[in-house]
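For this view, one protein chain was removed and the others were kept in their places.
Per-chain residue numbering starts at 1, and chain names A, B and C are given in the order in which the chains are listed.
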Amino acid sequence: MAVYKRGYEPYTGRLTPEWSRFLIIARHAYRGMFESRFLVSFLVVCFIYPVVAAVLVYLPHNAAAMAVFDVRKLFPVDGAFFLKFLSWQGTLAFLLTGFMGPGLVAVDLANNALPLYFCRPFSRAEYVVGKMAVLGFVLSAITWVPGLILFAFAAYLEGFAWFTGHLRFAFAVFVGSWLWIVALCLLALAISAWVKWRIAAGALLFGLFFVAAGFGQAINHSMNTDLGHMVNLASIIGAIWAWLLHESAPMPVANAWFSLSAAYAACYWLLRRKLRAYQVERA
Amino acid sequence: MSAEDRIVFEDVSKFYGDVLGVNQVRVSIPPGITTLVGPNGSGKTTLMNLMTGLVQPSRGSIRVLGIPPSDPERLFSVLGYCTQFDSFPRGLTGYEFIYYSLRLHGMGAGRADELTARALERVSMSEAAHRRVASYSKGMRQRIKLAQAIAHQPAVLVLDEPLNGLDPMARSEAIALFRSLAAEGSYLVISSHILHEVDRISDQVVMLSNGYVVAEGQIQAVRGEMHQEHPLQILVRCNRPGALAGKLFAEDHVCDVRMHHDRRGLVVATRAPEVFYKLLGELVLEGAIDLESVAPADDDAHSVYEYLIGSGGAQ
Amino acid sequence: MNEDGTTAWRMRAAQVAAVARLELKKNFSLRRGIAVYILAFMQFLIFAAHSIASARGMTHCDGSDDLAMYAGVFQVFFLRLAVFFGCVVIFLNLFRGEVLQKSLHYYFLAPVRREVLVIGKYLSGLIMAALVFAAAAALSYMVQVQHLALTPNRALTSTAMGQLPAYLGVTVLACAGYGAVFLLLGMLFRNPIIPVIGVLVWESLIIFFPPLLKKISVIFYLESLCPVRVPFDGAAHLFAISANPSPAYVAISGVLLLTAAVVALASVLVRRMEIRYGSE
Partner (left out) sequence: MESRPVIQLDGLVVRFGNRTILDNLNGSLSGRAIGLLGPNGAGKSTLINTLLGFFKPARGTARVFGHDVQTATRRVRGLTGYMPENDSFIARMSAVSFVTYMAELSGLPRDAALERAHEALFYVGLGESRYRKLEEYSAGMKQLAKLAQAIVHGPKLLFLDEPTNGLDPSARQRMIRLIRDIREKGDLNLILCSHLLRDVEETCEEVVILKQGRIVHYANLEEERLLNRKFIELETDGESEGFAEGLRGLGCECALTGERRLKMVLTGAVEIRDVYRIASERGVNIRRLNYKRDSLEDIFLKAMENGHGQWSAPAHAEVQNGRV
């Protein structure tokens, strides 16, 4: 029988592999996030369209429905079908980013928690990748995951020949979604790091989107060119998706690629400048 | 001392929703340095915010030298408040921060500039004044806040932990400044956690715990009133503690004598300290004992704090 | 400080000036006001691009539809987006920005009546917004009119110049109206973004509202003040608010009344405002 005086002992156990530590951020972020009912209900809404699309894919194979009207002609499962799917889910992804995104970095900046991250063996790169993973997983769950399931479902119904023939749809959905997800993540983190408060960051994200779109429209209208689209985020990603699916694009795809890479570069530069343990103020 | 020249709280209560700020506070603060002491969350800042009108009382009335806190024009020409918020209007230098707040008084440019320079001089921040406040260290920001509070030479100074973050020299300079202001008849209300400094600077103390005022007045007087439940303990170190103990038991005002663990000292608890000191003096003069040191163990602010608020206090 | 009327009021006027000067000093710098300058500058960019394009003959245009184009862009983009969001940035910052930065208490500790503080801050926001956006409107208008001089009919340029003061007036009134609304929102709501989106939606939906409800909006009065009726067709029809615009004096007094009412309400509310900076 002994009296155990609980004093302070250093930790001597094993350590987790360093590469896996960025996942810690995602795991802890999700715990706090799914408590908000608004977010969960919004996620449910995001799955309505994929279900409707699945029904449309199934209908031509159902004798009763075909008897009523020729579904295959009305709702063909082609490039346009997947383009509409991507743009609809893409818009929902943007809205979700608007609600979830700003909180990611702002919650650390608000009470000066960054020094606690970076005084540990945890680099800024891991921090950014970790925060992007939080958004990335959720956005994937409402974009390319249902998209590929839809494609597989259609291929299952249509047969192997259709599958090999339309493989580029799957490729387009997967790559298209990831391009949009990375753009949204970088945009949300950069804005959230630049404007410290969650409220203002959310406003700036929406403001940037609408004002840029309005500005693009005004340029097109006044100069009846299509250069205005280069500023409009929606048309940039829309053009790239259309190009991937061989559909008609609102603007030359080269401009779209240029604008997208410019957006990536701007966000990356802003993140590198703003994510610092200590903000060094010039005199 | 009519109400016109005191800071008076009459039955003031403040609730944030149903969270208690302060409860039924009856305090009347005379000129000189009054320190507010109490654990975090005991209501010190709430009292100061009530006194300066940043928050409105739920019940009761407050008068600062007869002026209600709801009248900013008359109140803030005689009152300066240095808050605990370590934040500044962005983009301003130290000089501009003080200069523009003086211009809000409706002062002319020349007068404002002269007062700003004098305030900066008093907190010895003249050379760093033209750098942006954002580039200052915590202590320098604290000095600028102090300078801003005293710039318009107010009669009443309310300071929320003014020495927080100041280095030892700046602390003694600030304490000297407070003493000189008090000597000129100003009212200083200072909240502080550093009790040995509270001992040195305060004329009277207001002790708060969980929103209630548990003690008010001179530290020694407050300690005096507590002699019944907490008789004064005095540590005496001398060459023959046993003999001294024997003599002391004969005295009726002595209620407890303990041998210090190192057998060189005695801890004596007495209800009449003056009588004890006289007796000790005579013993030393008679040569009965060779005294090494005598020191009251618990008559400073720290012990009063322990007895009234206890080490638990508001977590 | 004697309390007889004149000196008290003169002192308060000096305080209003002091508050306005401090606010302008803080917010008018390039680093802090960058968002507002970009918003204002966009309009100029549109017209500069247009005049360059037409100078090189990329697009055909004659005088008349250029003015219509300016009116169209002015009403659709400039008033509803640029000035709107510009006022959001400037006027929300006056109170909500100070609360977030935990520096509002410095104002409440100055010997200034809180109503004077609201008026001082509002004026500083109005001066900044009006200056920036009026300059942008004028600059872009100049570019547009200068481009007109190249076109054959000289007559158009003289009438065009006549319309500039009207545009400037509308811009200033827009800043005053939206400014007052966002000053109030900034004071009332911890998270003012949702009410701002609410105002945006309200302002664009008033086309479908009965005439009485139309009166409670800034854009309604501004539309009727614009010198050129915008002949919208097709999708743009959504923006034409009412077939019969109200006469100028009604519109101007409407905006000024709305502004005065909102600022007065803000001045009343500020007296009960408390300093409690909760953590984010």
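We adopt the following convention: contacts are C-beta pairs under 8 Å (C-beta built on N, C-alpha and C of every residue); 3 or more make two chains touch, one makes a residue touch a chain.
In this text the structure is predicted, and so the values were computed from the model without any measurement.
Of the listed residues A:Tyr58, A:Trp88, A:Phe118 or A:Trp178, the one in contact with the hidden chain in the full complex is A:Phe118. For subunit A, the residues touching the chain absent from view are 6-16, 18, 21, 24, 28, 31-32, 107-108, 110-113, 115-123, 276-278, 280, 282-283.
The omitted chain makes contact with subunit B at the following residues, 38-42, 86, 128, 135-140, 143, 161, 164-171, 193-196, 200, 273-274, 277-278, 281, 284-285, 287, 290-296, 302, 305, 309-315.
In this section, only the chains that are shown with their structure count from here on.
Number of steps on the shortest path from subunit B to subunit C, with steps defined by chain touch: 1.
Centroids of subunit B and subunit C (each the mean of its C-alpha atoms) stand 50 Å apart. Centre-to-centre separation of subunit A and subunit B, using mean CA positions: 56 Å.
The multi-chain contact residues of subunit A, meaning those touching 2 or more other chains, do not exist; every residue touches at most one other chain. Subunit B has no residue in contact with two or more other chains. Of all residues in subunit B, only 16, 49, 52-56, 70, 72-77, 80-81, 83, 85, 87-92, 96, 100-101, 103-106, 148 touch subunit C in the complex they form. Those residues of subunit A that touch subunit C in the shared complex are 106-107, 110-111, 197-200, 202-203, 206-207, 210-211, 214-215, 217-219, 221-225. Of all residues in subunit C, those touching subunit B in their complex are 1, 11, 14-15, 18-19, 21-22, 25-26, 29, 31-32, 98, 101-103, 105-114, 271-272, 274-277.
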